[in-house]
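I'd like to ask you about the structure that follows.
Left out: one protein chain. Kept in place: all the others.
The block that comes next holds chain A.
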Amino acid sequence: MAQPLLQSAGAVAPAVPAAHAGTNPLCDLKVEGLCKSFGKDRSVLHGVSFSVGREEAVALIGSNGAGKSTALRCALRLIEPEAGSVLLFGEDISSARQRQLRRVRAEVGFVFQKHNLVPRVSALTNVIHGNLGRAGGMRGWSQLLAATALRDRAMACLDRVGLADQALKRADQLSGGQSQRVAIARALMQQPRMIVADEPVASLDPVAGQEVMDLFRQLTREEGITLLFTSHNVQQALAYSDRVLAIRQGEVVLDENSSGLSAADLGKHYG
């Protein structure tokens, strides 16, 4: 199964050549020198720098605890890095005020490692929440209050992840994989320019996982959405990315085009 996937990835040229990604003026995300530690002696990131070009699909790999999730959180300033700068869509958000930060975050669909759905409300309501960054207020709180246009769009997003028939099911009653797909639908609801997905398919079965990755590829190729995702599946990471970053003990140790890499190359960066 892995082999054809690898070939299909190699067959399509990356949208942005990796060699220029760092200096490309069309660079959606550029982080430089990120440092983060939890407490005094838990240093997690030591000067992480990387960039993601516009419409590029980048995979971030690394062993458990390497700092992948932390790096992604710092990139949206969901947690404050101690040092380093973040440029999102060309805007420096390192010291941005809350209002600017909200506007920029609204353009990034963030899919968390743990789906992070709101329990006790319906899947549809969770998807509608994806629009809160663009339009806040009561009408975005629940599918009960939402305008028809908003509900329609949310249903379309759910349909894209194949869960339209579960729209009114309570989020805490969905299976792990269904929850993750609702979380992806919530990210789509943002009509994002970029999707950041932290192990988006880790809890999905092989078929659903490949469907989601295919959806991501379709989004990058056809709708020009930039993608940054992490994965522990090196073959999948290679197959669905234009470029691979490896992070190890809080440092970026690999940044290369996927086409020139093999699964064995990536395997070296674990352990």
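By definition in this document, contacts are C-beta pairs under 8 Å (C-beta built on N, C-alpha and C of every residue); 3 or more make two chains touch, one makes a residue touch a chain; residues count from 1.
Just so it is clear, contacts and distances are computed from a predicted model.
Of the names listed as "Carbon monoxide dehydrogenase medium chain", "ABC phosphonate permease", "Cytochrome c domain-containing protein" or "Septum site-determining protein MinD", the one that matches the UniProt record for the absent chain is "ABC phosphonate permease". Screening A:His46, A:Arg102 or A:Arg248 against the full complex identifies A:Arg102 as the residue touching the chain left out. When the full complex is taken into account, the listed residue touching the unshown chain is A:Asp172, out of A:Asp92, A:Asp172 or A:Asp214. Interface note for the absent chain: among A:Leu76, A:Ala96, A:Ala208 or A:Leu254, the touching residue is A:Leu76. Which of A:Leu132, A:Ala164, A:Ala202 or A:Leu215 touches the hidden chain is settled by the complete complex: it is A:Leu132.
Interface residues of chain A facing the missing partner chain: 76, 78, 98, 101-110, 112, 114, 116-121, 129-130, 132-134, 136-137, 140-142, 170, 172-173, 183, 186-187, 190.
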